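Everything below concerns the one structure shown next.
The complex appears here without one of its protein chains, the remainder shown in place.
The letters A, B and C name the chains in turn, as written, and every chain counts its residues from 1.
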Amino acid sequence: MNARIFLTQLLGALGLIVILGFNVIIMDWWERKLVGHIHRRPGPMHTGWHGILQPFADMLKMLSKEDIVPDRADRLFFWLGPAVAVVPAFMALAVLPLAPGFALADIGNGLFFVFAMQTIMPFGYTLIGWSGHNKWSLVGALRSAAQLISYEIPMLIVALGILLAAGSARLTDIVNAQSTVWYAVKQPIGLLIFFITAVAEMNRSPFDMPEAESELVAGIHTEYAGMKFGLVMMAEYTAMLVGSWMIVLLFLGGWHLWPLPPSPVWLVLKLYLVQSGIIWLRGTYLRLRVDTMMEMSWKYLIPASLANLMLVGVLATTFKGF
Amino acid sequence: MIEDHPRVGRLQKDAVTESIVLNMGPQHPSMHGVFHMQLELSGETILAARPVIGYLHRGIEKLAEHRTYAQCMVLVDRLDYISQYCNEWAYCRAIERLARIEVPERAEWLRTMYAELVRVTSHLMWFGSVGLDLGGWTPVIYAFIPRERIFDFFEATTGSRLMPNYLRFGGVKEDVDPAEMEALHAYLAKDLIDALDEFDGLVTGNEIFLSRQRGLAPMTVDQAHAWGVTGPMLRACGSTRDLRIDTPYGVYDRLDWESCTDTRGDALARYSVRMREMRESAKMALQCIERMPAGEVRTKVARVLRPPEGEVYVRHESTRGELGFHIVSDGSPKPYRFRVRSPAFMNVSSLPHLCAGAKISEFFAIFGGIDNVMAEIDR
Amino acid sequence: MGLIENAERPNFILTTIDTLLRWGRSHSLWWCNAGSACCSLEFAAMGGARYDMDRIGSGLVRASPRQSDVLLIPGPITKKMAPIFVRVYNQMPDPKWVIAMGSCAISGGAFRESYSMTRGADTVLPVDVYVPGCPVRPEALFYGLLKLRARVRGTSNIGLAHREPIYVPPDLPPEWEAEVREFLGEHEAC
Partner (left out) sequence: MFGQGLLKGLSVTGRRMLGKTECDMYPYRKRVLPPKSRIFLSMRATPDGKALCNACLTCQQGCPDNVIRIEQDPEDRKRAVSFRVNSGRCTFCGICEENCPRHALTFTQDFERATFDKGTLTYALIADGTATGACVIVERTEPEHPASAEGGEDVG
C-alpha cells in the first residue's frame, strides 16, 4: 500500500472520530434543549450561551467518576460491550458519503456494508445487558436482541426496493439517482416503514424497550457508571446518526435539494432535521408495549414491506427510470 | 387462582423453564414511593406478584394518640399528601360528629370547593405519573402546569402549597379573599379545560396509549367488592357507588353534577373515569365559587377540644376512594384510638390478582391505574 | 509519575485539571431520587416547567444510582427503609453528595417520636445540604442545589476520600438473622 493513501485514510479516520464526538456533543445539547421546549421549559440555560457547554460539563464529570464494575459481572464483556456497540456504528460511518464521492471508502456494496454493521450493534447491546449480572439489564438485553432482529427484516426488505430502483448498491449512486425526484416521493410506504424501523433500530422512544426507564430501572445499562455509561450513550447517539444518515441518503435525496445545486450543507441540514424529528417523537409518545412492538414488526411491517417491494418491482420494470 | 389463568396455565404446560424472581422496588423510579413488589417471572410474563408494604410506616395512628385533636391535623395532612383537603375534611367531620359541632353554611361551601380542587390536582398528579409509567416524559410536565396554578391559589389563601392545615373543627381557618376566588374562577372556566383538552389530544386519543390500556386487567363489580376496592376504580367497573351521593355531606346535594362511571372495568375505564372526574370537579368548584353565600366561616370551639366519650366512624369519598376515620374518645383532649381506613391500601390489595399473567410492561399500566399513595397505605 | 508523587504539593497542571473537573461536576449534578414521601412531589415540581432544574444542568433524574451524583432524600427514613437507602448510596459512584430535603429527612419532623423512624437522614448517611421546609418549596430546593453546587465547586478532587455511610445495622435477635439474611440475599441478586 502506498504511504500517501495510508496517511489520507488515517487522517480521514481521525476526522471521523472528531465528527463523531462533535455529533454526540451537539445532539446531547440539542435533545435536551428541544425536549425542554416541548415541555414548555427552556432546557439547559446557564452553562455557557444557552447551555451550550452543558455536554462538556457532563463529559468532564463522567470522566472523573468512579468506575464501578459489579462484583459478579463478567469483567471482560463488561468492558467489551460498549466497544462492540460503538465500533460498528463508527465503521458504518466510513462508507457513508458526505458529498459526491466524498467518503472514506466509497465502496460498491456500501448499502449492505452499513446494514451488516448495524446488525452487529444489537450484539453489543446484548453484551452490555448480559455482562452486568443484573436482572433488569438481562431483561433489557433480551428485549434488545429480539427487537433489533425483528426490525432488521422489514428494514432490509425496504432497502431492497431502493436497490431495485437505483440499480446499484453504491450509496453515491443511490443519491445521484434522486437528483430530480427523491425516493421519498416515489416510495412513500417505503419511507414510512424505513423510518419506523430505523427509529426502532436506534432504540429511541417510542421503541426504547431495552432501556425502558420506568420499567427496567435503566434497562441494559443499569450497572454502567462513569465514562462507560458515557460510551453507551455515545453508541446510542452514533446509532441515531447512522440511522438518520441512511434515511437521508436512501429517501431524502442526500445532498440534492431541488432546484438548488447539490451541496453537503443540505445533507447535514436534512440529517439534523431527521434527528430533531426523532427527538420530537420522543417528546410526544408513550412507549409501546414490548409484545405489541414485536407483533407490529412481524404482522404488519414485514408484509407491508414485501408488498412495497413487489410494487416497486412492478413499477421499476414498467416505467423506465423509476 | 393464578394457576388457572389461561395464559399462565398454557405457558407452564408447554415449556419447563425456571422462573426468576425480580424484586421491583422499594427504590424504583416508577413505584410511586417506596413500594416493593416481588415478581415471579417466566420470560416477561408475571406468574405471581407479592406486594410488600411498610417501607414508609411512620406510625401515624399511634402518634395521633399522643397529640391533641387539633395537633392531629398535621398528621392527617401527611396521611395522603396528594389529597390533603379531603383528609382534613373527613377528619373534621369525624370530630364534629363526635363533639356535635355545627358548621356554618359558608364553611361547608368552602370545604366542598377545596375538596374538589384538590381532587383535580390529585388526578393531575395521577395523570402525570401514568404518563411517566408508560414511558412518556411530557404528560407529567404538562400536568404540573395547571397543578402549579391551583397550588398558587392554595398558597395565597391557606398559606401552604401542599400541607395547608386549613380546616378547623366547626369551619375553616379563615375566609378567602374574593379577588383570589375571582381569578381562580377565570382560570377554571377556561384555561384548565383547555389544558385538559390538550391532555386528551396528547394521551387519550393516542393509539399507542389505547393499545396499552384497552382490555387490560379487567375487573368485575363482584371482584371489586370482594377485594374492597372503592373510588374511581370501583366506578370503572359499573358500580355507581359514590359516597358524595350515597351519604351526602358538604353541599354536594345542592350542586349540579353527576358521578362518573364506566362499565368496562379495564385499565382504560379507570383512566377515563378519572379524566372525566377532573372536569366534573372543576365544574363543581366553579359552581361553589358562583353560588357561595356570605357569612361566618368558623364557629367558636374551645381551643383544646374535649369531645365526649364515644366513638365515631366517618366515611368520606377521597380522591382514591372510601376514606374512613374511626376515632374513639375517652373524654380527654387526645384521641384514645385513631384508625384510618385507607382507600389506596384496599385498592392495592387487588394488584396480585390483576397482574397475574400480565407482562412486565403491562404491570406498570395496571399499577398506574390504581393510583396509590404509599404514605396512605403504610401510614 | 511526577504528578502523582507531588500530589501533596499541587502544581500548575494538576490545579488546572482540578478546576476544570470541579467546574464540570458542579454543572452536571444528576439526581438519584430516593423518593419516599411528600417532598418528592415538590421535587417533581422542580423538574416541571415553572422551575426547570434542567437549566443548570441537573435535569436528569437517573433511575439507576450508578449514573447519579446526588442522592436526594425527600422524606422520612423509616427503620425498614434505612438499609435500603444505604444500599442505594453505596451503589453510587464517587464522588457523591446527599441532600436531605424537608423536616422528616433533617430530624424526623412530624414523626420524630415514632417508633418506626430514624431521627433524620444524617443518622444514616453523610448529608451535605439540609433544606428545611415541610414540604420544601421547589425554589427552596433549588437554592439548596445552588448551595451544593457551590460546595462541589469548592471541593478539590485531590485526595477526595470516599465517605462511608454512618449506618450501623441494628442488633437483631439471633432468631431473626436467617430471615434477614434471606431477605437481603434476595435483594443482592437483584
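Just so we're on the same page, a contact is a pair of C-beta atoms (placed from the backbone, for glycine too) under 8 Å apart; a residue touches a chain by one contact, two chains touch by 3 or more.
This is a predicted model, so every value here is computed, not measured.
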I'd like to know which visible chains would be in contact with the absent chain if the whole complex were considered.
A, B, C
For a quick check of understanding: of A:L34, A:A73, A:M233 or A:I247, which residue touches the chain that isn't displayed?
A:L34
If I consider the whole complex, including the chain that's not displayed, which of B:T138, B:Q213, B:S239 or B:S281 touches that chain?
B:T138
One chain isn't shown here. Among B:T121, B:T157 or B:S318, which residue touches it?
B:T157
Would you mind spotting which of C:L21, C:I106 or C:V124 touches the chain that isn't drawn?
C:I106
Extract the touching residues of subunit A with respect to the undisplayed chain.
34, 36-42, 45, 280-281, 283-285
Using the touch rule from the top, list residues of subunit C that touch the missing partner.
49-52, 55, 103, 106-110, 112, 120, 122, 127-134, 137, 139-144, 146-147, 151
By the contact definition given up top, give the residues of subunit B that touch the hidden chain.
67, 70-71, 73-75, 77, 138, 142, 145, 152, 155-161, 163, 165, 173, 198, 201-203, 205-210, 303
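Here is the rule we use: only the chains that are shown with their structure count from here on.
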Go through A-C and A-B and name the pair with more C-beta contacts between its chains.
A-C
Dist(centroid_CA(subunit B), centroid_CA(subunit C)) in Å evaluates to 30
Subunit A-subunit C separation of Cα centroids, rounded to whole Å:
35
Sequence positions of subunit B contacting 2 or more other chains
22, 28-29, 141, 145
For subunit A, give me the residues that contact two or more of the other chains.
39-41, 135-136, 213-214, 217
Flag every residue of subunit B that touches subunit A in the complex, lowest number first.
20, 22, 28-30, 44, 131-138, 141-142, 145, 202-203, 206, 208-209, 211-212, 359-365
The subunit B residues in contact with subunit C across the complex are 21-23, 26-29, 33-34, 38, 54-60, 62-63, 66, 74-75, 78, 81-82, 125, 128, 140-141, 144-145, 147-148, 161-163, 374-375
Considering the complex alone, what residue numbers of subunit A touch subunit C?
32, 36, 39-47, 51, 53-54, 56-61, 63-68, 134-136, 213-214, 217-218, 221-226, 229
